[in-house]
Every structure is written in C-alpha cells, then in structure tokens.
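First the structure, which I've put down as structure tokens, then a few questions once you've had a look.
For this view, one protein chain was removed and the others were kept in their places.
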Amino acid sequence: MSLKSTLLGVVTTVAALVGAPLSAEDTVKLGVLHSLTGTMAISEISCKDATVMAIDEINAKGGVLGKKLEAVVVDPASNWPLFAEKAKELILTHKVKATFGCWTSVSRKSVLPVFEENNALLYYPVQYEGEEQSLNVFYTAASPNQQLVPAAEYMLEQGYKKFVLLGTDYVFPRTANKVLKAFLKAKGIPDSAIIEEYTPFGHKDYQTIVAKIKTLAQGGGACVLSTINGDSNVPFYKEFANQGLTSGECPIMAFSVSEDELRAMEVPPLVGHLAAWNYFMSIDTSENKAFISAFQSKYGKDRVTADPIEAAYYGVYVWKAAVEKAGSFDVDKVRAATYGIEFDAPGGKKKMDEKNQHTYKPVYIGEIKKDGQFKIVWQSKGLVKPDSYSAYLWPNGGFPAPTGGPKK
Amino acid sequence: MGTPTTAPESTSASTRTAASGGRAFGDRMPSPLSAFVRRLLIIALAVIAHLPALDLTGLASDQRPQRLAAIAAIGASREPAAAAFLEAYRLGNAFRLGERIVLVVDAADPATPLDPLSRAPLGAPVPRSQLVELEVSRPEIRAITGALTLLQLTNPDRAVRLPAVVKAGDVGGDTNRAALVQVLAGESDQSVAKAARESLALIELSLGTEAASRAAAATLLGEACSGRALGPLRTRAAEDPDPLVKTAATAAIADIERYQSGVRAAQTAFAGISAGSILIIMALGLAITFGLMGVINMAHGEMLMIGAYATLVVQWVFAYLPAPLQPYYFILGLGAGFLAAAAVGWLLELTIIRHLYGRPLETLLATWGISYLLVQTVRAAFGDNQAVVAPSWLTGGWEPVQDLVLPWNRLFIIAVTITAIALVWWVLNRTRLGLVLRATVQSRRTAASLGVNTRRIDGLTFALGSGIAGAGGCALTLIGGLKPDMGQEFIIDSFLVVAAGGVGNLWGVVCAGLGLGILNKVLEPWTQAVFAKVIVLVGIILFLQARPQGLFPPKGRLSDG
Partner (left out) sequence: MAEYPIDPRQFALTRAIAGLGWRGTLLGFDRRAPAIGAAFLLLAIPVFYAVGLLDLAQVNQLGRYCAIALVAIGLDLVWGYTGMLSLCQAMFFTLGGYAMGMHLAMQGPKDGKGVPTSISYVSSEVDGLALPWFWQPFAHEWFTLVAVLAVPAIVAGLFGWLAFRSRIKGVYFSIITQALTVALMTLFSLNLLKLGGTNGLTNFTHLLGCDIRTGEAKLALYWVSALALIGAALFAWWLTTTRFGRILVAVRDSEARLRFAGYQPVIFKTAVFTLAAVLAGIGGALYVPQTGIVTPSDMAAVPSIMVVVWVALGGRGTITGAVVGALLVNLIYALLTTHMPKFWPFILGAVFVSVVLFMPDGIVGQWRKLIAWAQRGKARA
C-alpha cells in the first residue's frame, strides 16, 4: 500500500513544480534577475526597481508590438549557483524574451553559459572589467575604457604622480588594476610610484592600509584609485578621514561608489573625493529630472538614482527599441536590430555599438558634495566608444572571437 | 573592434588647460607648462601687489590664465575677509552680475546678490538668469587652495593656521617661503613655529642655492623627524651635486626612518588592540548566552544588528532636538541598542529557546530560522542603504606624538569594551543576580530547590547577553556600515573568540579577542590582509588542537561538552 502514499507525493510535487502560472496570449514575459536578499541586496534592489519601473512605464504606454509586458521578478539571493538555476528557469520554464539582471562579475559568469546554451538575451547594467564579449549579453554599463582610463588620465592631468591601486580581491579590481597599471606605465609612471593592495570581501579593518597610504601621501602628489567593493567602502572612508587624510591631500577616485552607496555613508568627511561614472543624478537636463521624479514618486523621496540604476532602466528601452525595429521578439532578430541603435536615456542620448554588444556612453568625473550628490567636474566630449577587450591588454589586437550567439 | 584612442583623445581635449601643475611635485619635477604658469603668477603678483583695494574683476575673465592670476592676487592680498570669499567661490557660490562679482548663497529665484567680501546685500533680488556662475574647475580649485593657504597662514585660529603652514611647505615656492618667514617671525605658538621651521627647511632643501644651507635644512628636517621630508631628502641624497648635502640628507633619512618605524610599531600595537576590542565587544554577549548558558544562538549576529538599527532610530529622533544636543545622540544610542537587543533576546528566550534547553542543536536550527526572520523584518522596515552618522566628537583623531594618529572612534570603542567587560564582571560577581545566575548554571536543580526562579534567571541572563551584543552593535556603527545582514559577518568570529577563549570564561574571551586582534594586525603588513585572515583561522584551528577546550577550559557541568 505504500504506492498510495507515493502517488500522493508525486502528484503534489509535480503540481508544485508545474505551478508556474500559465501566461495569457497577449503578454510577453521579461525576466528580472537581481538579488533581493543576501549580501548583494543592498545594491541590486535598486536595479530591480529601475527595471520594473521601465516595464511599468512601457505598459502604461501600450506595451511593445501591441503586447503587454510581464515582469517575472525572482530572487537569486546573492547565491551564485542559484543565479544559474533561476536563469534556466526564466528561459525554459517561464520562456522570457529577455532577462535584465546580475551585478557581480561572478553572477554574470554563472549565468553566461545558460544564456549561450539557450540563445537567450541578458541585459547587464553594471560597469565591469571587460575582457568578455558574448553575443547573448548586452552590456548597458561601462567597459574599462569608458571609466577607468579616463579617470586615471584625469588624475595624471591634475598632476598626481603616486598612485595607490586599492581593491577588493576579485576579478573586477584585478582586471581594472591590470588595465590601470598598463596605462600608467605607458604614461611614464614608474613601478615604484604605484602601490597595489587587495583586501578580502567584507573587509572591515583598514587601519594598516590607511597608515600605508598616509606614509605615501606625505609630501603630496598621491591619489587612490579605488575599486573597493560594497560595504567595505564604509570602513575604508571612515578610517581614511579619522586618520586625518582629506581629499585635498590625497583624493580617492572611486569606481564603485555612486549616489546609492553614499546613502549608506557618512558624507561630510568625503567631500571632495571623486568618482568616475557615465551618469550622475546631478546631470542637469529635463529628461533626467523627469526620470528622478518618476523614480522617487514610485519608490520614495529618499531614494536616489545612480549609474547602474540608469543603465538598468534604459536597458529595457534598448530592448523595446530593438524589438520594434525588428518587428519581432525573436532573439536573433532583436540582436541584429540592436547593433548601432540610438536611444534616449535619462542622462542623454546614447548608442549601442555596431559590433561589440556594449554601449557608447559619455564619461563623467564627479566630486562628492555635502548632500551626497556629485558635482560634475569633467566630462568627455561626446560619447566614448566602448572596448570589449582593453587595448592596453591586447596591444596587438587579435582578441578572442565573441562567444555564444545563434544556435548552429 | 574598439579603438582604444577614443577616450584618451576626448579626455585630453577638454582639459588640456588643466595641466598646469603648481603643487608640491611641480617644484621637484617642473614641467614647462607649470613653470610658465608660475612665472605668470609672479608677474601678476608683482603688478597687483601695490594696488590698495582687492580687485576681483579678473575673475570674470573668460581667459583661464587671467582668472588664475586673479585668484593668486587675492591670496597675496592678505585680506582676511578674502578667505571666506574664496571658500564660497570654491563651492560655486560666486557669480558675475553685469560687471561685478557677487556672492549668492541661497537657492531662491530671484536671488539676493551679496557683496563678495562684506556679504552685505547689494540691492534688490535679481532673477537667476542674469547671474553667470564663475567657472570652478580643478585648475581654479587648485589655485584657490594655494591662495587660501597663503591667507590662512595669518589666520588667528591655530587650528586653521597649522595645516596651512604645513601645506605651504609641501607646495613650496618663493611666495610661500616669504610668507612663512613672516609667519615664523610673529609666531607665538610652539607647534606652529615648529611646523613653520620644518616647512621653511623643506623649501630651502629644494630652492636653496648654497650647499651649506641645503645641508643645514636636511639636518634640521632629520632632527624634526619630518615624515613629509622623506621624499625630497631621498631626491637630495641621490641627486644633489654637493657631497656635503648628500651626507646630511642620508643621515637625516636614517633619523626619520628610525622614528617612523617606532611610530609604525605603536600604530600596529594600537590597531591590534582596537581590532581586539572589536572582537571582544562582538563576542562578549555570546560569552554569556553561549558560554554560560550553553545556548547556540545563531541569531546572535542579529542582536548586534538590532543594536545598530536602534542607534539609527535614536539618531532620527535626535534630529528633532535642538542642534547642540544632537551630537550626544550616540550615548543614548548605546543604551537604546542595549535595551532593544535585550528586549528581543528576552522575547526570544521566552517564546522559543526556553523550550529547547538541553537540546543545543535544535536551538541552532531554530535560531537560524529566527535570524532569517529578523534580517528580513529589518530589511522590510528600514530598507537598505542607511547610514549612522558618527557624532562630531567621535570624528578625527588624537595625535599624542607627531605622526601617530589614534582615531577617536576606535578609542571610544576601546572604552566601551572596557566598560562592558567591567559591567559584566560586576554583574556576575558582585550582584545577587550574578550569584543566582552562577548557581543556576552550576546546578539548575539545586538552585531551584533553594527557591531560585530559574526560568526567570534564564530569561534575564539571555536578555543581558543579547543587550551587551546590542550595545556592541551600536559601537560597531562607528567603524562599519549598517545593513540588515551585517550580523552574519560577525557571528563566525564571535564563536571563534568564545571557543578559543574557553567556553564560560570572561577572561578567556578578553585574552582570545585581544590575542587574535593583535596577531591579525602584526601579520597584515607582512602578508597583506587576505593572507592574514587565513593564517589567523589556521592558527585558531591548530591552537584548539593543542588546547581543545580553549585558553581557560571550563569546569563543572559544561566540561563534559
């Protein structure tokens, strides 16, 4: 009689597995794959919010090709294998037409094979280390030459001659510093004037490292290029200020500190430090103001917009524009239509590259102000063309062919 | 594919004029451009120096060299009110209104133009469209910083004057030398005078034409143990044409380095004690709930988190109080952190843990579930990205000797830790509660038969342990961030400290925490932070092999493990 219990179990399990609601004919599903719990929630929730807002806006204006969009929001819970599992589920079970998500490099690497295997599309909204070009990903944020190199060049022009490359020990800082070192050497900065330091994830005690920076900063001419990630920034900047260093003596140029991160920090001691991004909330255009007020009225007055939030937001519009241009939701047609497409983003007009999946973006350098906003102190002339592979690491060209793409 | 030259081209095109130099390094490695600008400044100074009133019209020029010259002229004017104007200019509050330069400090439209120096209103408000903001880019900011330094050299406030004196020496140049000589002549404050002599020697080292005066400057810098002179001295020791200067510089470098290695040792010791105090404050609550009561509370980290968020709430409440009271919110935050975590702990004991005594592993599972609930509740209630702002009296540091800065926040945490240890020791050993508590831990039945309400004692003990953790969480906001799952980062270290110290022993926790903190900080400069962490963990594992029950093995009921 154990068969009876077995059958009962089978039926309930299958019911649970198949329990995903069946979609109606006139909607099209889009996956949203950002961590809502766990260590990355602090950064990724805002991206999820921006993506969902874009989808709601498009629906309010009648959808895409006459179809309403349905956001399938899942929580990969800052768990890398779970990212891959959720990606499979979104593509195969929910049959989403495109997915918007991922923050950390490892989460993108985790889902990449899934998107390539199934020839699906991922829109990735965070600046990253480059050295990658998958035909199944559109990178809506900066590649290294759109953030790192202009920032280092700016510091050189300001007359800084001693560089501390400080990062969390993972791939973005490692590759970023590889690019930065190659660039600085090409500009004649000797090895002795470059310090490279890494700390583990979640590192909280920066006493030793700040003391080291302080020694280097004596006599002036030193700056920090920081790829410190996430919540380690809070103790780092606190220690920096408390040991008596200011932006006047030794500015920190950060590549991972945006308006959203500043909310979690004590801003007054940070005034004058720098950050390089492709969007700042303080960009003074009516489109940006409209975007900010829409975001704040939807999610709360205390919320801010930032570079990855903008990229997560317009990623949906890039997809929409390409679908409309292609007249189809088919992945291969959408991909072909995306190349070279121009579009309006909150921060101004942008353009997708003709060949390499990345985005033409302006580069801004901002100085932290007392109110947690950035004052733009430098901006590139026009849009900067994205590199998928850094020319500083591949001086002779010949970098690998793109991966993924249509099924053979 | 990607052409790499795009970004560099666009970068240099827009800021070519920025490459002017004029900082400390400009003196050692003069580029043709910065030399040109400096010459320009000197000419401008010479022209403007004899003018009686402050002429700001140059600031309105659309030529950057003229603007920079005008800023330099303000610096040379020694006009005290000019410093405030330059600060406002730097913040983007200076505008051109017709032909005049005005200040506008409010955001209103139409805005009230103010006199740049006296800040008296200049007539009726004007619409914003008539105001043209004066450009403040990096070159202007650097010129402003230089001019401000000059102005601040004569500031009556020592706290302003001292950094300016240091900065003037770092930047160097004839203008600063002349200004420093004047400062030194009239200076009564010992430390400012010392810094001024150091700065002058520094300038003399690079600009001095006589070998003897350069050598004297090097010797003076060596005697002053001046860390900032190391770079210039090394250059002299290697490149100076005169052997006398080379010898003096080499000797001075040796002196300075000896002093600095002493400072580094002191800094490492302090860093270790500070890291240790943080480990202790994290683990102290656990030493009570786990060490004394034997409850494996996986939600202990969340008690720290609750304390931290209670501090945030106190900070919000204090924002409504008069400004002078606000910086003291932190004292109340400590108490609020203690009470909030103690309340949650007490509730937890009452509803769940009480039913699980004697079943430590079930407790583990249940408290693990509770930690999920607490984290997500806080995330839902507060959202991510909140900041506790350290009060003004806990920012910055104390410099007991030259170059050794002990941050106030870390000193404060050490004080809180010592107080907490003392409090726990006093409660356990000097109060009736402590007596009854120890009795209950040693023999629950005997204590109960003697009329002790052991259930009540359990609840109080658990609340005390949780409360200590909550106060610790409040203190930890001074060095780290605030996020709902911050507790997860502390729980493992806390358990390790308690285990290494010996379960149930207060002094074990103190010794283990301090030992681990110091070990970590001693290792870090040699091995980098990433390896130090691994080495410490392996060290603990090996230590526990040798002493399986920690530094101070427990006796009695708990010793059977």
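Each chain carries a letter (A and B) given by its place in the written order, and its residues are counted from 1.
Here is the rule we use: a contact is a pair of C-beta atoms (placed from the backbone, for glycine too) under 8 Å apart; a residue touches a chain by one contact, two chains touch by 3 or more.
What you see is a predicted model; the values in this text were computed from it and never measured.
Out of A:V74, A:M253 or A:L270, which residue would touch the omitted chain in the full complex?
A:V74
Identify the residue among A:Y170, A:Y317 or A:F343 that touches the chain left out of the display.
In the complete complex, the chain left out is touched by residue A:Y170.
In the whole complex, not just what's shown, which of A:K88, A:K298, A:K351 or A:K369 touches the removed chain?
A:K88
Where does chain A touch the missing chain, residue by residue?
On the side of chain A, residues 1-2, 4-6, 9-10, 13-14, 16-20, 36-37, 73-77, 79-82, 84-86, 88-89, 91-93, 105-106, 109-110, 112-114, 117, 131-132, 169-171, 174-175, 177-178, 181-182, 198, 200-201, 393, 400, 403 touch the unshown chain.
Kindly note down the residues of chain B that lie in touch with the hidden chain.
Contacting residues on chain B, toward the hidden partner: 290, 296, 298, 352, 355-356, 359-366, 368-373, 375-377, 380, 488, 491-492, 495-496, 499, 503, 530-531, 533-534, 537-538, 540-541, 544-546, 548-550, 561.
By our rule, only the chains that are shown with their structure count from here on.
In whole angstrom, how far does the Cα centroid of chain A sit from the Cα centroid of chain B?
Between these chains, centre-to-centre, one finds 28 Å.
Along chain B, where are the residues that touch chain A in the complex?
Listed in rising order, the residues of chain B that touch chain A are 1-8, 10-15, 18-26, 29, 34, 92, 137-138, 142, 145, 170-171, 227-232, 260, 264, 267-268, 271, 274-275, 278, 375-376, 379, 383-390, 395-397, 399, 405, 407-410, 478-486, 489, 520-521, 524-525, 528-530, 533.
Hey, which residues of chain A end up touching chain B in the complex?
Contacts found on chain A: 37-39, 41-42, 45, 143, 145-146, 149-150, 153-154, 157-159, 161, 169, 197-200, 202-205, 207-209, 211-212, 215, 218-221, 231, 233-235, 238-239, 241-244, 248, 260-261, 263-269, 300, 355-356, 363, 375, 377-382, 384-392, 397, 399.
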